[in-house]
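Our next item is chain A:
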Amino acid sequence: MTRAAEHSHALAPAPRRKQRRPLTPKLKAGLCILGIYVLMGVFGPMLLPFDPDKSDILSRLQAPSAQHWLGTDQLGRDFLIRLLFAIRIDLPVAFAASFVPMIIGTALGAIAGYYGRLTDTIVSRAADLVQAFPVYVFLLVLVFAMGSGATSFIIAASAIAWVGYARLTRGEVLRLREMEFVAAARVTGLPESRILLTHVLPNALPQTVIYFMSDVVMMVLVLSSLSFLGVGIQPPTAEWGRMIAEGQPFLRSHWWLAAAPGLMVMVFGIGLSMIGDGLDEWYQK
Partner candidate 1 sequence: MSRAGYIAKRLLQTVPLMAGILLMVLLLLHAIPGDPARAIGGINASEETVQKIREDLGLNKSLPVQYITYIGNALQGDLGQSTRSGRSVTSIIADRLAPTIWLLLTGMVLSIIVSSVVSAISARNKDTWLDYSFVALTIGGISIPTFWAGLMLILLIALPTGLFPISGFGQGFSGHVNSIVLPATTFAIAISPVMIRALRTKFIALYRQDFVMMSRAAGLGEGAILFRHLTRHAALILITMISVQVGPMIFVSVVIEKTFALPGLGQALVNAVSQRDFPVIQGITLVTALFVTFVHLTGDILTSFLNPKMSLK
Partner candidate 2 sequence: MSGLLDITNLRIDLGQARTPVSPVGPLDLTLDVGECLGIVGESGSGKSLTLKAILDVLPEGLVRGAGTLRVMEQGKWVEPAAKDLRGRKIGLISQEPGAALDPLMRVGDLIGEIVRLHSGCSRAESKTRAIDLLRQVGVPDPEKRATFWPHELSGGLKQRIVISMALACKSEILLCDEPTTALDVTIQAQIVDLLRDLQKQHGLGIIFVTHDLALIRQIADRICIMYAGLIVETGPSAEIFKAPQHPYTRALLAALPDIEASSGNLQPIEGTPPNPTDFSVGCRFAARCALATEACRAARPLLEKTERGTMVACFHAGVAP
């Protein structure tokens, strides 16, 4: 162990080294589901000889067959490859739409909580204002105003979702700031910014990571909802919410067109929820 590591270890009770602890069953199952989605998204479309976006009106609305395992949609596109292709849209966009606000929110919350005073007032009032809106309706309108698409969605989500992270981090930092190991770090003459970065923030991180997982689930749901409403990802790009909307008119005859994309969203959400819950258990052990 190096001197620096020894030093920080003596001051901060956590984060402890967690690697040696076995993963909980929930965590394992969740990671498996996420892993399968990533594999399906990366390799799945390569194995199928179809173009996900090219329509072929003559072979529209076919039932599942040896050639098209899940049949074709209303424009004659292979349904399976579109389901898999959508992973490449929904996953990265949802992760980005949670990750960017996580960085912004954590930074703002940490500064507000650690330095207090004016910074705290500004951040807290801004958070109040955002929360006074029905946030996801606001998100919808923002995406529309900026023009539909993945980039608009990520920007609009960041403008709104930072609040949750800021509240969480601010609370944690306020709590940790008063703890003894922080006082001890101060005595050693470390600059405040270093104490915040190396001693306070790492201890606030577990809660943030758990919240991030639930946020990604939320963002997949919101993204697919917006696409369902016609505001999110635009056709012809395959996206689960959009695909459900396109399947709605054929509910009587081709129910799977609407059912399958919803299942894809649900199983993905369950996987991430399990990772979140599992991490919670794991950290608490």
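The rule is short, and it goes like this: a residue touches a chain if its C-beta (ideal position, glycine included) is under 8 Å from a C-beta of that chain, and two chains touch if they have at least 3 such contacts; residues count from 1.
Picked so that all candidates are chains of the complex that A comes from, given by their letters.
Please read these numbers as outputs of a predicted model, since none were measured by experiment.
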item	value
Given options 1 or 2, the chain of this complex that touches chain A	1
Residues of chain A touching candidate 1 in the complex	128-129, 131-138, 140-142, 144-147, 214, 217, 221-222, 224-225, 228-231, 240-241, 244-245, 247-248, 251-252, 255, 258-259, 261-262, 265-270, 272-274, 277
